[in-house]
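A single protein chain has been omitted; all remaining protein chains appear in their positions.
Per-chain residue numbering starts at 1, and chain names A and B are given in the order in which the chains are listed.
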Amino acid sequence: MRFESPTSPEDAARLLAASENARVLAGGTDLLVRLRAGHLEPDMIVDIKRIAGIGDITSEEGGWRIGAGVSCAAMNEHDALKADYPGIVEGAELIGSTQVQGRCTMIGNLCNAGPAADSVPAMVAAGATAHVVGPKGTREVPVFDIPESPGKTSLANGEFIASVYLPPRGLRGGDAYLRFIPRTEMDIAAVGCAVNLSLADDGTVEAAAVVLGAVGPKVIKAEQAAATLIGTTCDETALAACAEAATAAATPIDDKRGTIEFRKDVTGVLARRAARIAYARAKGETS
Amino acid sequence: MAKDEFQTRQFKVVGTRVPRPDGVDKVTGRARYGADITAPGMLTGLCLRSPHAHARIKSIDTSAAEAMKGVKAVVTRADFTAEPEGGENRDVLDNVMAGEKALYDGHTVAAVAATSRSVARAALKAIKVDYEVLPHVIDVDEAMKPDAPVLHEGRQQESVPEGYSQNVLARSQYGHGDVDKGFEEADIVIERHFTTAATHQGYIEPHACLATMGGDGKADLWCCTQGHYHVRDTCAELLGMDTGQLKVTSSEIGGGFGGKTTVFLEPVALMLSKKSGKPVKMTMSRDEVLRASGPTASTSVSIKIGVRKDGRITAGWGDFRYQNGAFEAMNGALGAMCGFAPYDLENVRTTGWEVVTNRPKAAAYRAPGAPMAAFAVESVIDELAGELGMDPIDFRLMNAADEGTKAAYGPTYPAIGLKAVLEAAKDHPHWNTPLEGENRGRGFAVGFWFNFGGNTSVSLMINGDGTVSLSEGNPDIGGSRASMSMMAAEELGIPYELVRCTIADTASLGQNDVTDGSRVTFAVGLATIKAARHAIDIMKARAAKIWGIDEEAVEWVDGAAQPAGPNAGKFEPMTLKEIAALASNTGGPIAGHFEVNAEGAGVSFGAHIADTEVDPETGAVKVLRYTAFQDAGKAVHPDYVEGQMQGGAVQGIGWALNEEYIYGEDGILQNPGYLDYRIPVASDLPMIDTKILEIPNPGHPYGVRGVGETGIVPPLATLANAVSRAAGVRMTSLPMSPPKLLAAIKASKG
Partner (left out) sequence: MSRIHVTTTINGDETEYLCEPQDTLLDVLRDELDLTGSKEGCASGDCGACSIMLDGRLVCSCLVLGAEAEGRSVETIEGMAKGEELHPLQQAFIDKAALQCGICTPGILVAAKDLLERNPDPTEEEVRYWLAGNLCRCTGYDKIIRAVLDTAADMRGAA
C-alpha cells in the first residue's frame, strides 16, 4: 500500500485515477476503522488535507464554500456559518465524539454514503452542491445525487469532492437537524431529519424541505411532508400533517439500531420537532 | 476462620481518603498494562476465529500459512496434547482452542505467530478450515426444548428431569416451607415472566499477554488478569507442564469485573512461544473481546409471589433459566440463590437451570447471576407494593431478612445490614423529595450478594529504615494496594506513606485465589493484618531481647514496642524504625507473613433509588437522579467504596437501558464494537450519590465486607421500576431500549 499526500486537486485526481483501488483520506474517522477491521485493502491512500485551501470555510456569492478538509469541529467554531445554517452545523457536530469531531469532515460523511450520515440531510435540505474534481475536470453535483446506495456514491473512478457549496441563506430562512440515538452521544442515528424553511413577509412558509436520514438506503426527500408546511405558520395542525407525511415517506429496515415501526414513528416525531425549531429560527426567534 | 474476628477500635488510617500509591503512574501514562510490554525478538500472535455459530471442523490446513515468510508458528488444537484432568479445564481448553466443533461466532480455531502484525494477518487468511455448518441455537428457552440443536452430547447431569434438551446441563433447587400452602394463604398473587439480554463486562482494556517459553520447559507469562495464580495453574495444565516452571506476572489491569478471571489468549500464546522458541505477544481487538470473551448470561425468569393484605409475603417461587454460552456455568444456580435472599420467607422455592447455547462461554460478571434475579423478583415486589398501596420501602422492611432469618438459599444470617440500608434509604432526602413533572417515575430496589474469602497469602517486610514492603498476590483492580497499605499501617501504627504494597508474581508468594467475589479487601486485608501482627510479634521479641525481658512483657502501642506495665521493667519505647535498624544484630531480617483460606466474608445488601424521565414519543429514557446505599462493613478507603458503588450502579444502568448482545438469524453477533454495544457515556448520566453504611462484619478484624459486586444487583430492577412508573407500563424485558419501550407504551395505549 502507498501513502500519498498531494498538494493540488489535479495531482490528487491523477493519483486516484491511476489506481482502481485507491481511497481518499480526509478525516479518516471511517476509513481507518475499516482498514483496521480488514474490510478494505486499498493499494493507495491519498491524503487530501495538504491541498491548498482545502481546509477553508469561505464566503462565496452570499453562500458558503466548505472544503473537504474542514473538520466538523472547525465548522462548529465558525459563528457566521452557524448563524446561517445552524441545522447543517448541528448535523455535522453530531458525528462522533469531541475527538472524532476534531478529524471528521462533512464531505467524508457524505462520501461514505452511509444511510445514517448525520450531516447529509441538512445539506440536501439546503440544496447544497458538491464540487467534484476528477481526471476529466470538475463538475458541480447536487449533494442529493452523491450517495446512491449504502456505501456507494455516484463518483467516477478518480473523482473526489473538493468542497461543498451552500447557497445564500436569504432573509427569513431557518434550518434544523434532529436525530434519534439510544444514548445521548456516540451512536449512529436510528432516524435523522432535517427541515429547511424560508418564510414570506407574513411569516408563512414559502419554501420548505424535509429530508430524512437512516430510514432508507439513502437520504430521502420527504416532499409531501415539506408540502404540508407551505403556506402555514407551522401551527400544530400543519406539524401533525408534516409528521404523518414524514412517517409515510420513511422506508426503513429492521436492524440492530431500530425496528421498522419504531423508525417510522420516530421519523414523524423528529419531523415535527425539527420543523418547529426551523420555523422559530426562520422567524429570528431563536438561534 | 471464626466469626469473632472483629474488635471495635479507633482507626487512625483506615477510613481516611489517602492518595493511592499507583496514582502518579496512572495519571502520567507510565503504568504498564497488559499490552504495554515488549520483549526482544518478540512475535505478534493472532487468532483465527470461527465465522459460524456452530460448525464441525472437518479439517484445518495450515501448510500455506506455515510456508509464509515471517510466520514462525501455527497452532491448532492438535498441538494441545495434554488432556486436562478436571472437567472445568477440559471446557477451558475447548474454549481457548476449538476441538471437534466451533461452538460460537468468534471461537478460536487456530493461531499464528509472525514477525509483524501484517504478516500474521496474511497468515490467518492462508489457513484453510473446512467447516460443516450445523444448526445453531441462541435463545435460552429455545435451547431447552427437546428438539433444539445440541452443543454437547452426554454432558447432562442427573439433576435434570426428562423432557429437556441435552443443552440443559444442570438444575439446582433451593428453598424451604410449602409454597403451595403459602400461595393459598395469599390475598394477592402476582406471577410474571422476565427476560434479560446478555451483556458484556465491557472493561476498556482488551485481553493481552506476552509469553516466553523456552526449550527447557520453563516459561514466563505477563498478562492482564484478575488472578495470575489461576492463570498459572490453568495454563500449566493445558500445556502439560509443571506449575512451578511457569511464572506469571500480572500487569496493571484495565478493568475486569469478573471477565478476567479465566484464560483466553494465555495458553495459546504459550503454545505459540513454545513452537516458535520466541516471545509472543497477543492482544485482542475489541471485536474479539466482544465475540469471544466473557459475556454474562441472558435469562428467562418466571417469578410468583403471594402476599396477605397486611403486607406479609406468604410465598415466593422462581424459575431461573440462564443461558451460559457454549459451556457449563452456574449462573442459574446463583440467580436462584440470590433472588429472594433479601426476604424473610416462610415458604420459598427456586430452581436454577444451566443451559448452553451457541454463544461465547459466559464469564463471571460482577455478582454473577444476581442482577437478573433481582430484576425479576424486585419488579414483582414493586408491583405488589403498588397493589397493596404500600410504600415500596415499608413493604420491604416488613418482609426484610435480618439476623437469625433462614435465607432463601439455606443458611441462617448472622448480623446483616439490610434493614439499616432500607432505613437509610427511607430517611434520605432523595426518597423524601417528591418527583414532579410529567412522564417521570421513581424506582427503588434492593440487592444481595454473598461475597467471598478464599486462599490468600501476604508477606510484609520491615525494611532497615523503618519502611514496610508489603507483598500480596491479587491484581489491584480498583485501588486495593492503597487499602492494603492502609490496613498494614493501621496495624503497625505507622504512617500510610511508609508502606508500599506490590503485587507479587506467582513465584514470590503463596497461593492466591482470583480477585473475585469482592474478596480482596476482606481476605487480603485480613491476611495483611495478620501478617502485620506476625511482624509485630517478631519486633516485640527483638525489643524483649534488647531489654532482656520476657517477650510476653512487651506490648505494641502506636508503632512502638514498650514494656507492658510497670512490672515489665522501665524502658523507653522502641519504635518500629529503631527496632528495624538493629535487626541485623538481634536475629536478622524481620518479616511477617500469613497464609489462609479465609472464611466469614459476610453477605452484603444494597438499595438504589432512581428518578427517570421517559420521552413517550421516542421511548428515550433520561436518568435524572440516582442514589445508592450499601452496607460496606468498615469502609477502608471511602472514596474507593463509593467508586465501587457508583461503577456498579452505572453498569447496571447500562444493562437496564441499552446494553445487549444482538444476534442475527445466522447466529452471528451483530454488534461487536463500542459503537453498537452501547455502554453508558458520561453525558447519559447524572451524578451517582452514595451512602455507605458500616455494619461491621464479624468475620474481619476491622469489620470489612466485600463491596465490589453488590452495587450492580439493584439497578436493573431500580430502573425497571422507575421507567415502568414513568411510562405507565410494566417493563419486563431488558434492555428497555427505546424501540422496546416505545412499542410497550403504544401497546398499553391500545
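Everything that follows uses one rule, which is that a contact is a pair of C-beta atoms (placed from the backbone, for glycine too) under 8 Å apart; a residue touches a chain by one contact, two chains touch by 3 or more.
What you are looking at is a predicted structure, and each value in this text was computed from that prediction instead of being measured.
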item	value
Among shown chains, those touching the left-out chain	A, B
Contact partner of the left-out chain, one of B:26, B:193 or B:308	B:26
Sole residue of B:12, B:192, B:247 or B:286 that reaches the chain not shown, by the stated touch rule	B:286
Chain not shown: contacting residue from B:255, B:493 or B:698	B:255
Of B:477, B:574 or B:591, the one touching the omitted chain in the full complex	B:477
Residue of B:106, B:182, B:202 or B:325 touching the missing chain in the full complex	B:202
In chain A, positions touching the absent partner	1-3, 5, 25, 27-29, 32-33, 35-37, 45, 47, 49, 71, 73, 96-100, 102-103, 184-186
Chain B residues touching the omitted chain (full complex)	17, 19-20, 22-24, 26-33, 35-36, 38, 118, 201-206, 252-257, 283, 285-286, 477-479, 637, 639-640, 642-644, 646-651, 673-675, 679-683, 685, 687-688
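Note that only the chains that are shown with their structure count from here on.
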item	value
Chain A to chain B touching residues, read off their complex	36-38, 180, 182-188, 190, 255-259, 261-262, 265-266, 269
Touching residues (chain side chain B, partner chain A) in the complex	121, 285, 287, 617-620, 657-658, 662, 670-671, 674-676, 678, 680-681, 683-684, 737-739, 742-743, 746
